[in-house]
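This structure is in structure tokens; I'll ask about it shortly.
Of the protein chains in this complex, all but one are displayed in their positions.
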Amino acid sequence: MSAVFIFLAGLLLASSLAAVMFRRLVYTALSLAVAFASLAALYLHLGAEFAGFAQVMVYVGAVAILIVFALLLTRNAGSDPEHPGHGGSWITGAAIAVLVFGCLAFNIVTSSACARPMPNPPSITTRQIGESLMTRYVLPLEVLGLLLTAAALGAATLALEDKRKS
Amino acid sequence: MSGTPLVYYLLLAALLFSIGLGAALTRRNAILVLIGIELMLNAANLNFIAFWRYSPNPEALSGFMFVLFSIAVAAAEAAVGLALIVSIYRHRRTTRLEGMSSLKG
Amino acid sequence: MLGSGIIKGLLETARNFFGSFRQPERLVTIEYPEQQRTVPENNRSFPFLVFDRNDPVKGLRCVSCKICEKECPPQCIYIETEKDSRGKPIKHPKVFDIDISVCMSCQICVEVCPFDSIKMDQTYELSQFSRYDALILHKIDLAKSNEYYHQIKPTEAGLVDEQLAAEREAQIAKAKAAAAIKVAPATASPTPKPPSPAPPAKTEVPA
Partner (left out) sequence: MILLYSSPEALLIQLKSWTVSLAPAAWQPVLSSAISALVILLLFAGIFALTTLVERKGLGRIQNRPGPNRVGPCGLFQPIADGVKSLIKEDIVPAAADRAVHFLAPLVVLAPAALALALIPLGPGLAAVDMDAGLLCFFAVGTASELGAFMAGWASHNKYTILGAMRAIAQMISFELPLVLSTLTVVMLSGTLSLSSIAQQQGSYWFGLPAWNVFTPWGLAGFIIFLIAATAESNRSPFDLPEGESELIGGFMTEYSGFKYAVFFMGEYFGMFAISGLTITLFLGGWNAPFSFLVWIPSFIWFLIKLGLMLAWFIWVRGTLPRVRVDQLMNFCWKMLLPLSLLNILAAIFWHFTASWQFPGAWGLRWAIGFGMIALPFIGISQSGARQKKWGPRIYRYAD
């Protein structure tokens, strides 16, 4: 295990735990941004340059900002008293999460597929990615374009609705 | 380059997934539930990247492409999800999930 | 077309930019400590006391009548009258203080003064490090010569001088006349009081 991995994994786990535990919602959004950034650093560490930068651009630059906007637009609701420490649903949820982790960890540790040695770092250029996007993966790309357009229109319609009524 | 075995990446992703799952199950604010879902998606992405990196033939780019598409889909999902939450908030003045259950039988 | 206004504006600012190097008269800035703007004659800051005959102590026109002290709206003037050896007040201020941190430059003291002894100054560089002591001007700080007054406000000072000269002549003429009258009957009456100065003929400050 390399020191970089330990550092990034620690940062990722700490910030994602912070993101779900913080009572103040803005802290949640900020630590979520840190979690996304450390995940992107992990991608870079694994040699996936393009995916890392895409992660930063989309998650830190767009999703985290969107969440911040949503938090500020629904500001009064954020002050609702929330008691995650009480009530049966909290215990059930946490138990399920721990159980799921236990199952996953058991399977991962006992799996033979994980004993794979690390191959030499692949030399993937951006050009190769672009070419395979335009040849082998061109259909998913087109479908994705359609999906994003639909999502943009849908989000705009949802957000506009109130204005038209009033 | 990192000498970290694959199993650590998978364990990290499993932990991240569980954190996200826990958040999605226990928190009552819809935005926080969405954050939990995003964390779970990211855990899956981490798995894809790790498997791609440790695969015998990384030039095939399958896992890598999956992550690119998944990032784009997640962005769309977050945009629509948050727009829904904001528009529900306008009607109901709440982002708590209990407040949105008027269609429940 | 959209954008042509932007180009016009850019050309205008470019003309200003290069013009300010080639035509120094474009630069309107006065670089203050080196260059100073000449203040207009009617500018006023704080009062000062006028003296004649190059004698800042004896030559003060002030007779310590205390009209200005009474009239001053913010009460920033403090005057004590000089006394001779027998304790009898004489027409000279012993103390004349003006607290210019209180003074509001209203010029009322100048207008009420019957002797044209207090006038408005034009100095404005009066910053001090101490807030209390350094801003109280004493008699010695306030005393400034008539020449200085002529220098800063030539028109007004000329008028004041003419008026004072006229008053003095009138006084001398009156004294002569009185002496002639008194000499003629040759009655040894006690010396009359020196004629009280002419009723306060105000020097109207040219607006």
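The letters A, B and C name the chains in turn, as written, and every chain counts its residues from 1.
In this section, a residue touches a chain if its C-beta (ideal position, glycine included) is under 8 Å from a C-beta of that chain, and two chains touch if they have at least 3 such contacts.
Computed from a predicted structure; not experimentally measured.
Peer 1: Could you tell me which shown chains are touched by the chain that is not displayed?
Peer 2: Those shown chains that the absent chain touches are A, C.
Peer 1: Hey, which of A:35, A:60, A:97 or A:155 is the one touching the hidden chain?
Peer 2: The single option touching the absent chain is A:60.
Peer 1: Of the residues in subunit C, which ones touch the absent chain?
Peer 2: 1-3, 5-6, 9-10, 12-14, 16-17, 19-21, 26-29, 31
Peer 1: Take the complete complex as the reference. Which residues in subunit A touch the chain that isn't displayed?
Peer 2: Contacting residues on subunit A, toward the hidden partner: 26, 30, 33, 37, 49-50, 53-54, 56-57, 60-62, 64-65, 68-69, 72, 125-127.
The rule is simple: only the chains that are shown with their structure count from here on.
Peer 1: Quick one: point me to the chain whose Cα centre is farthest from that of subunit C.
Peer 2: B
Peer 1: Please compute the C-alpha centroid of subunit A, do the same for subunit B, then give the distance between them in whole Å.
Peer 2: 5
Peer 1: Quick one: subunit B and subunit C, Cα centre-to-centre, how many Å?
Peer 2: So the centre of subunit B lies 83 Å away from the centre of subunit C.
Peer 1: List the centre-to-centre spacing of subunit A and subunit C in whole Å, with centres computed as mean CA coordinates.
Peer 2: 79
Peer 1: Specify, in ascending order, the residues of subunit C that touch 2 or more different other chains.
Peer 2: none
Peer 1: Taking the touch rule as given, give the residues of subunit B at its contact with subunit A in the complex, in rising order.
Peer 2: Counting only subunit B, the residues touching subunit A are 1-12, 14-23, 25-29, 31-32, 34-36, 38-39, 42, 45-46, 49-50, 52-56, 58-59, 61, 64-65, 67-69, 71-80, 82-87, 89-90, 93-96.
Peer 1: Considering only the defined contacts, which subunit A positions touch subunit B in the complex?
Peer 2: 1-2, 4-5, 9, 12-13, 16-17, 19-20, 25, 28, 32, 35-36, 39, 42-43, 45-48, 50-51, 54-55, 58-59, 62-63, 66-67, 69-71, 73-74, 76-78, 80, 82, 84, 89-90, 92-94, 96-98, 100-101, 104-105, 108-109, 114-116, 118-119, 121-122, 124, 128-129, 132-133, 137, 140, 144, 147-148, 150-152, 154-156, 158-159, 161-162
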